[in-house]
Structure formats: structure tokens, C-alpha cells
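Here you go, one structure.
All protein chains but one are shown in place.
We call the chains A, B and C, going by the order they appear; numbering starts again at 1 in every chain.
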Amino acid sequence: MKYQVEIADETIELEVEKTDEGAKVTVGDETQPADLVRIGRSPIYSLILGDRSFEVSVHRRDKIYQIVLDGATYDARVMDERALRLAAAGGADEEVRGEVVKAPMPGIVVGIAVEVGGTVEPGQGVVTLEAMKMENELKSAAGGVVKEIKVEVGQGVTQGEDLVVIE
Amino acid sequence: MKYQVEIADETIELEVEKTDEGAKVTVGDETQPADLVRIGRSPIYSLILGDRSFEVSVHRRDKIYQIVLDGATYDARVMDERALRLAAAGGADEEVRGEVVKAPMPGIVVGIAVEVGGTVEPGQGVVTLEAMKMENELKSAAGGVVKEIKVEVGQGVTQGEDLVVIE
Amino acid sequence: MFKKVLVANRGEIAVRILRGLRELGIASAAVYSEADRSSRHVRRADEAYLIGPPAPGESYLKIDRIVELASRIGAEAIHPGYGFLAENAGFARACEDAGIVFVGPSSRTIALVGDKMEARKTMVAAGIPVVPGGDRPLSSDDELVAEGERIGFPVMLKAAAGGGGKGMRVVRDAEGLPAAAKAARNEAGSAFADDRIYLEKLIENPRHVEFQIVADSHGNVVHLGERECSIQRRHQKLVEESPSPALTKSLRAKMGEAAIKAARASGYVNAGTIEFLLDRNRDFYFLEVNARLQVEHPVTELVTGLDLVQEQLRIAAGEELSFKQLDVFHRGSAIECRICAEDPENNFYPSTGLIERMREPAGPGVRVESGIHAGFDVPIYYDPLISKLLTWAPTREQAIERMRRALAEYSIEGIKTTIPFHKAVMESEAFRSGEFDTSFVDEVFFPMYAGRTLPHAEVAAIAAALIREAERGEAQPLAVGAKESAQGGWRQPPGRRTWGGWQLHLK
Partner (left out) sequence: MFKKVLVANRGEIAVRILRGLRELGIASAAVYSEADRSSRHVRRADEAYLIGPPAPGESYLKIDRIVELASRIGAEAIHPGYGFLAENAGFARACEDAGIVFVGPSSRTIALVGDKMEARKTMVAAGIPVVPGGDRPLSSDDELVAEGERIGFPVMLKAAAGGGGKGMRVVRDAEGLPAAAKAARNEAGSAFADDRIYLEKLIENPRHVEFQIVADSHGNVVHLGERECSIQRRHQKLVEESPSPALTKSLRAKMGEAAIKAARASGYVNAGTIEFLLDRNRDFYFLEVNARLQVEHPVTELVTGLDLVQEQLRIAAGEELSFKQLDVFHRGSAIECRICAEDPENNFYPSTGLIERMREPAGPGVRVESGIHAGFDVPIYYDPLISKLLTWAPTREQAIERMRRALAEYSIEGIKTTIPFHKAVMESEAFRSGEFDTSFVDEVFFPMYAGRTLPHAEVAAIAAALIREAERGEAQPLAVGAKESAQGGWRQPPGRRTWGGWQLHLK
């Protein structure tokens, strides 16, 4: 099966072939044997690629495989032949409308610097979030008008939660 | 709920009472508050009993709770009121017939000292099992006649597997 | 020695103190907030007591509640750890009043060294070099400008009750002074309820070198050598080591002597730290006294072989130090990396949540001090420091190589940590050379770190594709090119052949 993997700002094309002797992986013009074994019931795998030995741990989040290798985290988006054909047949991604400032981490809202209907400059601070004894000012990437403020001061928020909607 | 726990060669009677304030445990004439919390999805629990703090890990094997506490392993057989009534109503345990020598550990059978139809004295060695570079002679607790030999030399066996049946 | 001690802290330092108590055969009592019922320190203690809701102000900072609890359960002493109430003179006084031993200096000493201007005065009187300036609080803009011109710009504005960088401002000329002073006063006022500020000459890009001292109640004061703490970001230490690559033997002796003098001048008893700034000419200046056990104390333990927590307890119990200055012997080199629940890829924002899996490094010369475990939900209420990784080796170079090896073994999954950041620090030429100062991380290291590339993208891509391949038609991802482990711990893949291995030779 052929795969296209989007990872660390690049796209890698590769082919996995299962034979009686195990798996072979081809990237470009290099073909190597690959032996991947899961360690117990853990998310850790031992990968022997050619003769090189690696330990990777793998978590799947939706369509993304999060691979931890040598302490670095790689988000890999794996598309197989079928998915690639579907993507080619479909259109572009849906356009994003509006600007939503989200919490980059869990925390407690300790300050809101804007009001509904007010205008926001690109890069302006909108919400201050406190977590682990640190205050962090969250900025809006784009400018616009504040449409909705979804939190209030003193409220606890989770990572990724919408805070302020700007149009 | 009242419980009877068979553990480490003794039988302990105790009562667990759930209240709005938490759980209380009574053993003899002593009643203590008890707070048991599981740590994540692990088999580890934090038990605060009165003011004393303990870490226990718990595995359930059939009707036995295996409790590891301060490095020692306790096999606890817990009977609640209902089970106790049933046990009282029922008869004695089913009588064990015959003597089956079982593998106390996984290993490889490297010697069998008896034959089917032969007689065995109490304490006589019947099978030699090798594991981890050590040979271990397994003895029959009771005497009798060898009815069946379920393994052969060179065979790998798992823990608890039947080796020789003596009648 | 005490029979029972209460540990008024949480996290890795509570675990550290509980280990010391256990080794001394002293019964221990932990306290915990509602956020910490599952925390490791609760399970490591002999007794455990809930003291309130998650917010520190409602639990770990509740002086009356903690002192009352200690009295009720018969704890003869309280160890405050660091942070929370560790340098709170009111807490130490409440312990003293209740007849409970506070494991640390007296409330009088804490109050003295906690007032930065009082501490400066005391050190000046004792003949210890301090940064020029700062002999009085300045309230009017005229006073500020006059003082700034007297000591010469650039200057540093500081809060009299200061700490943690709050109320600090660098000012490069007289024009900028009034506005900066106003901001500093506001910050100091809201952080410490004390808006007194003062001016010091700015030491440009100093090194931060501190000396560990131990002093008993019989008048013996010994210093245990220095810790180099110049690897900082936003006044937060990230990496500490001992010995400092910047000190010569004679400078170490001079600074050590000054540290002992500083301890004596402030009537210090128990373990403490005298912080100095070291400028480019290798002149040193007293900065402040940390009247507590420091986060980085294990660095000193590794090179001296002493157990500082146990020493603290012995001192608090009235024992005499069992060693003199000449008995202190330093061996090799030790480094500490602070592992924080922060995302180095995302501006070092806190990263809380569930630790799904964890593997700690081990082996020769490695020490881990951690307060976490797999299955632990890192709370948002407390310090992001979740673990400290230390290595020791005969030389600094070997300690660095060992740290690289240990960082490679360390895996914490589920949250982001500063482990990748420390790897890059250990690989950086600037750190390895030993030629750095407090500006290093922000000015030299970060620009480099932000621009680095990830080395194993192709291997990671292959791993991801193999798992996707394995998942096709299988309920659960297991293995490619292999069967799962058979009973008894070994796999015998029927008829399987491998490349690169022995079976090639059989063909």
C-alpha cells in the first residue's frame, strides 16, 4: 500500500509491502526491511528499520498519529491511496470565518481586556489566563470587532476552549 | 454491609457503612473513617484509614483479591452477608479426589521419575522442571499409584499446569 | 530526634522530605488539598490530612490550620519545603508560639533577610560586597533621579519586599525612571502589600552563583560550596550545576567566606543559600539570602555526599553539625535540569492534564526527584515544576554526556514538558563551553532553539504508516511483520525470515 505522510512541514511518500518475510518500506529509491513490535499493551513500539533500532510511542488523535521518537513529538497525518483519491476528487478545505481566540492551555480567566462590540487590533491582548502561578496574555491574531465573549473572569477553562469570537 | 475476610490464615469480620460523609469501617469495637481512591486507571489505590495513609495495589483473581501492601502480598477471600448465608446453607467443599502434581512455575520438563502404574511414596520426586538455569525437583505430597503422566521430557509447561495424576 | 514531623508542602519536594524522614525513622504526616488526594506525597506519608480546597490560599497557605493540625496530631516539627510558607516569617512565628519546631531559620532571621533593604544593610555592616546603591526607599521622582545619577545608569529598580522578579525594572536613563518607578510600585504594592522601592546599579549580564550554607544552633557555620544558576529565563532558574565553571579555587574560598559571614550576620540557623551576582571582572556582590531549602539542593548533595534534608532535621532537633569546614569534600560535577509541565514549542505555556505514561531514567550517576506518576492529573493550581533530573560524574563534560543520555531515557506522555528544551541546552556549544551568563537562554539559546529542525521525521513517518498498515483489518494496532508475544515470553514467528540477521546465513 502506498502512503503519503504529512509530517513536520514536509510530505513524505512511501510504500509498505507485506511479504512472507515481514514488511518492507520504500521511500524514494531506498527499500528497507521494517519490523515493528508493540511492547506489551503499552503505546510503545520497537521499530527495527534496516538494522537501525528505534523506540517510538504512538498516540492516535483523530486522523493524526502522534509519534514520540527520541524525545521529539511528530504529528503525522497518514493518507493511504484511497484517501488520496478522495481528497483529489473533493474540493479545498472549508474556509474559516471569523477569528476565535481559544485557550492554549487549561487555566483560570483572570482578565478580559475587550467588550462585545469593541474593536480589536491584530496582536492585541484580549484575555489573561492564569495557570501554575503564571499569568499569560492571549492575543488575537487578526483584527476585527468582538462578537461574543464566551467566558467571564474567575472562570476555569480547558485547553482549546473558545474564549472570544472576533469578526 | 458486613463482610468476612479470610486472609493470611485468619478470618476477619468487619462492617462497611457508607454515609454522606464517606465510608466507615468497623472491626471489633473500633470504627474508623476510610477513604479509598483509585490512582488513575492503575490497580493502585490510596487508602486513608483514620489518619493512617497506605498505598495498596489490587488484583482480582476469581474470588480472591490479591492485595499488595508494603511489599507483602495478601490473598483476601471476601464473603459478604449473602455469600455467608449461602455457604452456611450449602455443604462442605467438594472433596478432592486423587493427587495432581502441578507445575509451580513455567518451565521445561527435563526429567520424569515415574511411570504410569508405578507407586509413589509421599514426598517422592516425580518431575524435574528447569527454568532460568535452575533444575527443580517437584515432589508428590501424597503417596499412591500413578494414573496419568500429562507431559513429556522436553515439553514446556505453564504455571499451574497438571503434570502427573496420582490416585 | 523528633518522633513525628509534618510536611507542609506537596509535589516533588514533599516526596523528597518524606524520603528523608523515612530514612531517619521519623513518622511523617502529609497535608493535602482537594486537588492532591491522588498525589504521590499522600501515599508516601504515614499519615495524611486534608487541609482544604485546591487554591493555595485555602489550603497550603493556611497558617492557623496547619499549625493547629500539627499540635493536635503530636507533630513536634514542621518542614515547610520551598515555596508556600517556607519563607513566611508569620508562619515561623506561629510555629514558635505553638511550641512546634519550624525546620528552618528563626522568624526573626526570615523577617530580616526577607526585607531586601534590611538585608543589604546587614551585609554592608558585615563587610560583604553589595551592589552599589539601594540604601533607602525612594518615594519621589526627584529622589529617584538624584539617586540614579549618583550611582550611574543603567540601574535596576527593586521592591524592598521583593522576590520572584516582581517589581523589578531595568532603567537605562533618567528620563525613563519616573514611569518605570510608577509601574514597579504598583506591581510591588499588589504583590507584597508594600510598595517601597529602591535603586541598585545594574550589573549587566552577570552570572548567578549561590553558596549553600548549613548552620547549627551551637554557632557552627559551614559552607558546602557553590551552585551555578545562570541558566535562567525570566528570572526562573532552569539548569543548575556545581561546581561553577566560572570560579577559581581562590574565588571560591573568598565567596565561601563571605557566605559564612552573611549567615552569621543574619543570625542564620539551619540550611540556607546566599546568592551572589558575579560580574565580568569576577567581582561578586551579595544579592539575597534564600531562607529555605532550595529547589536545586540535590546538586550540592551529589558533590558533597551529604543529605541536606536530614541535616536540616538534625539541626532543627538541636544537634551539632557532625562536620567542620575542612571535612567537606567535593567530588566531581553535578547538573540539575528542572522538568516543568510547560510546552517549549508553545512559548513555555503551562501544559496540565493527565500523565498517561511515564518512564524515568536510571543507571549510573542519575538521580530523579519527582512528584508525579502515570495516571496523575497535573493540577493547574501549583508550580509547573514536576520533576528534577540530576546527573553526577567525575568531570563536567561527563556529567553533561550523562545528562544527555538520561534525558533520552526520560519519557513523560500526555502532557508537554521541558525535556526537549534541556536536550537542546545540553547539546549547545555555549552551555558545553561553560562560557555563559544570565542572558544566555533568552539572547543566545532561544533564537537558535526556535530555528532547529527535527531530525527523525522520515523514521516517524514510516512508523506512522506501518501502524496504519497494521490497523487495516485489525481491531487494535499490534505489530507489523510479527506475531504478538507467545506464552512464556517469546515469539516464534512460523517460517519467518529476517533481513540483516543470522537467518540470512542459512540460505
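Rule of thumb we're sticking to: a residue touches a chain if its C-beta (ideal position, glycine included) is under 8 Å from a C-beta of that chain, and two chains touch if they have at least 3 such contacts.
Computed from a predicted model, the values in this text were never measured in an experiment.
Chemist: With touch as defined up top, name the shown chains that contact the chain not shown.
Modeler: A, B, C
Chemist: Which listed residue (B:Val25, B:Leu84, B:Val100 or B:Ala113) would be found touching the missing chain in the intact complex?
Modeler: B:Val25
Chemist: Using the definition of touch stated at the top, determine which of B:Pro33, B:Gly111 or B:Gly144 touches the missing chain.
Modeler: Final answer for the missing-chain contact: B:Pro33.
Chemist: In terms of residues, what is the contact footprint of the unshown chain on subunit C?
Modeler: So the residues of subunit C touching the unseen chain are 15-16, 19-20, 22-25, 33-38, 49-54, 62, 65, 68-69, 298, 301, 305-307, 309, 329, 331-332, 352-354, 359-360, 362-370, 373, 376-381, 393-394, 398, 401-402, 404-405, 408, 482, 485, 488-493, 498, 500-503, 505.
Chemist: Just checking the interface: what residues of subunit A touch the absent partner chain?
Modeler: Contacting residues on subunit A, toward the hidden partner: 35, 37, 39-42, 44, 46, 48, 51-55, 106, 156, 158.
Chemist: Could you please point out the subunit B residues that touch the chain left off the display?
Modeler: 1, 3, 5, 7-8, 10, 12, 14, 16, 18, 20-23, 25, 27, 33-38, 42-45, 47, 49-52, 54, 56-59, 65, 67-74, 76, 78, 80, 104-108, 131-134, 136, 156, 159
By definition in this document, only the chains that are shown with their structure count from here on.
Chemist: Compared with subunit C, which chain's mean CA position is the farthest off?
Modeler: Of all the other chains, the one whose centre lies farthest from subunit C is B.
Chemist: With chain centres taken as the means of their Cα atoms, state the distance from subunit B to subunit C in Å.
Modeler: Each chain reduced to its C-alpha mean, subunit B and subunit C end up 47 Å apart.
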